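Heads up, one of the protein chains got dropped from this complex, but the rest are sitting where they should.
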Amino acid sequence: MMTIFDFEKPINELESAIAELRQLATEKGLDRSREIAELEAQRERLLKQIFAHLRPWDKVLLARHPKRPYALDYIRLMCEQFLELHGDRLGFDDPAIVGGLAKLGGYKLVVIGQQKGRDLKERQKRNFAMAKPEGYRKAMRLFRLAEKFRLPVLTLVDTPAADPGVESESRGISEAIAQSMRTMFELTVPTVAVIIGEGGSGGAIALAAANRVLMLEHAIYSVIPPEGCAAILYRDPNKAPQAADALKLTAESALELGLIDLVIPEPLGAAHRDPQTTALSVRSAVLQQLDELSQMEPDALREHRYQRFRRIGVYEAV
Amino acid sequence: MMTIFDFEKPINELESAIAELRQLATEKGLDRSREIAELEAQRERLLKQIFAHLRPWDKVLLARHPKRPYALDYIRLMCEQFLELHGDRLGFDDPAIVGGLAKLGGYKLVVIGQQKGRDLKERQKRNFAMAKPEGYRKAMRLFRLAEKFRLPVLTLVDTPAADPGVESESRGISEAIAQSMRTMFELTVPTVAVIIGEGGSGGAIALAAANRVLMLEHAIYSVIPPEGCAAILYRDPNKAPQAADALKLTAESALELGLIDLVIPEPLGAAHRDPQTTALSVRSAVLQQLDELSQMEPDALREHRYQRFRRIGVYEAV
Amino acid sequence: MQRRAAVQANAEQWVQCAKCKKILFRPDFERGMRVCPHCGHHHRLRARERILLTVDPDTFRETDADLRPADPLNFPDYAEKLQKGAAASGENEAIITGTAMLGGYEIIIGAMDFGFMGGSMGSVVGEKVARCFERGAERRLPVILFCASGGARMQEGLLSLMQMAKTTAAVGKLHRAGMPYIAVFTDPTMAGVLASFASLADVILAEPGAMVGFAGQRVAAQASVGKPPANFQTAEFQHEHGMIDLIVPRKQLRPTLAYLLEMFLPEEAHAR
Partner (left out) sequence: MQRRAAVQANAEQWVQCAKCKKILFRPDFERGMRVCPHCGHHHRLRARERILLTVDPDTFRETDADLRPADPLNFPDYAEKLQKGAAASGENEAIITGTAMLGGYEIIIGAMDFGFMGGSMGSVVGEKVARCFERGAERRLPVILFCASGGARMQEGLLSLMQMAKTTAAVGKLHRAGMPYIAVFTDPTMAGVLASFASLADVILAEPGAMVGFAGQRVAAQASVGKPPANFQTAEFQHEHGMIDLIVPRKQLRPTLAYLLEMFLPEEAHAR
């Protein structure tokens, strides 16, 4: 499946033309390097032009892009080693959340991510990264493992929302989200969260109560999906683009509001055009956070995390 | 439903005769007090005679007697006040285990019991006191509540076994039993367990990892049901009485082996002939344990409990 | 003028039950704490009414009444909605907090008001809730919160979502201080509030028939195979599923809360 968004169309056309020329050159042994270079320069200009003027709604589409790297892609590209662990020890193992023990730079850590599926089958298996209670309870088990063995925690957030179905409700999805945050707040090891794609409301913040919260440049983070917001605000889900504007759900806005600590730049054309480079950027950003946080004492880490969230809120006192 | 065991038959016949005489006396206004007194004396002699020579298998039948008081009966008869709390906070509430906040003597405490059903409907609802994982997880939640608020814990054990079904297996019945014991061992408040009826293997010890373990005189406590043991040992479940002998499952044997701390005597004719008196005996035994344990420091209580179980085992060193 | 007031007074003497539609005499209805004597339906209470019905007479002292919502995102229609909410509820925000006595125990108490923008949690609600827990931890007082909320307040965007984390963190402070936290779920307790501080109480009570759930009913049904059960997302459903300790009729709430305080607090905590 290929999904080409409106604003990506001209770029994709150029990319097709370049690919054709390259193939032609290889097949016929002709030198088309000048034409190729020209088209590539054109592509570069076009990308810059388009990506300089992305609206929030474009970011929503990019964050949901079916070719965007997912949690396990980042883990594979960033970590030297990774061993996935399974199960909430309460009867379930939720494939929408993956977690395990990884080596990253000089660090040994617990990595937990929300995992979307690439093809239809995997997408269904992963429930579109909409975690059930057992997903958060698996995460909690791994948080406690991290605490016991003094391992820093990295979470990779990418979910449209927590699973809202009857089954999840019956097993306490709300409680699971709340307990997951609570467990993160109790940790005395360094914790870093990276919003890599969709930071979808409660389902996202359940894994993002960290000492440092980073966002990829084209990721989004929102209290409600723009479609849902539009349905309430304009009684019209098609007005999601306007809602996306109103919600201030981009990394830029979140940084301005002081709600995240760092925006990790993506390669020109967004993460899916160059997962490798993106992963390296995430890696070095995470390592820098870990270097800083590792200087802090266990109790100070917990208090730092408390204060980080405690001060959030805008109100007046009369 | 009336269940009269072989050894109870002559007593029950006498009791019927006494009741008939009483009714006759009331209806016709005749004085039958001498005959009644004589029959009652006879009943008393017979009870003494029979109950002086109970075999282990008789105790099994008494422990399972359908008129035997159950956990909620004891709670009602023993406690000044009781508020039942519900749920494991993980999606389930198991009626086979009840628990809540009670006042007993001068104490405020958490009481947890395995609850059988009196009639068919309640028996099914309570699953014959065979707890599922969620039952033990509810107990664990209440253990943690007790720890937080420094409340002593009383458990009333009465189960043929933990639920062995597919559903329980799929939600981790083994893990739940192990974690329940583990949680009890972590507590730093006084804990007292009373085996009030059937102490059925893992399902029982899951709630009996306490500082003091008491048993009612006619309760049983066994690693395997005698029927199961007979099936293995004699390839014949009907030889359960022999197996009951071999297993040493009576309160007397458990005390001799040093595995329990106290046998609480039952009224002549067993608990079901006088629940009120039995409950008062349990009450005063429990209060005495609490008085003693309350003298100990929190850490000492945990270590005392550890050592209590640590020393159990009979082996040789060559 | 006088005549018009009389007519109004007359009309206001009668009220219709929202469930069984029976006509009730308002003074009786109010005396019965807005529980329908016919069908038992628990009608919603104003936050302030709730507190006054719960605490010992004349003991409630409001705290943080000076906090007012801002409009940090300049969100469409938010300013207007705030005004309407204030007019409808008579309050400045969706929660009232303070200190009071209950059964002779000093407590921190908060009650949410569904009439103010659906009891939604924005920065002010988050701040007031967090302060309740912090104050409880500092002063070693128990916290009792009556929840009534549709969830996070969309109009404050990500700031609202963050209040879930902020209030959750604050629960941890109270917990480490060893102080009790009791939540009462009233109609409705949903979404961002249920998925944060509300679900983390030591003991959770709920009023009969209260809506309690994560997503909206429509979303839940769409996301599920098969039909939701008839009592889906009610307090009764959540109770069956182990998420609520007890369903307590309004009349028994006060004695139940008093018993819990007595169980969890040392004797010294009781006022002489």
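Chains: A, B and C, in written order; residue numbering restarts at 1 for each.
By our rule, contacts are C-beta pairs under 8 Å (C-beta built on N, C-alpha and C of every residue); 3 or more make two chains touch, one makes a residue touch a chain.
Computed from a prediction, not measured in an experiment: that's the story for all the values here.
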Which displayed chains the hidden chain touches across the whole complex: A, B
Per the touch definition above, residue among B:Arg32, B:Arg89, B:Arg171 or B:His218 touching the missing chain: B:Arg171
Residue of B:His53, B:Lys121, B:Arg235 or B:Arg310 in touch with the missing chain, whole complex considered: B:Arg310
Candidates A:Val60, A:Ile75 or A:Leu101 - the one touching the absent chain: A:Leu101
Contacting the left-out chain in the complete assembly, out of B:Ala63, B:Val194, B:Ala240 or B:Ala254: B:Ala254
Options B:Glu13, B:Glu122 or B:Glu186, residue touching the unrepresented chain: B:Glu186
Chain B, residues in touch with the chain not shown (by the definition above): 130, 161-175, 177-179, 181-182, 185-186, 201-202, 204-206, 208-209, 221-224, 229, 232-233, 246-249, 253-254, 257, 259, 305-306, 309-310, 312-318
Residue ranges of chain A at the interface with the undisplayed chain: 81, 83-93, 101, 108, 134, 138, 145, 148-149, 151
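As a convention for this text, only the chains that are shown with their structure count from here on.
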Identity of the chain that, by mean CA position, is farthest from chain C: B
Chain occupying the middle, per Cα centroid: C
Chain A and chain B, separation of their C-alpha mean positions in angstrom: 54
Averaged-CA centre spacing for the pair chain C and chain A, given as whole angstrom: 34
Chain B and chain C, separation of their C-alpha mean positions in angstrom: 41
Sites on chain A at which at least two other chains make contact: 170-172, 175
Junction residues of chain C, two or more chains touched: 199, 241-243
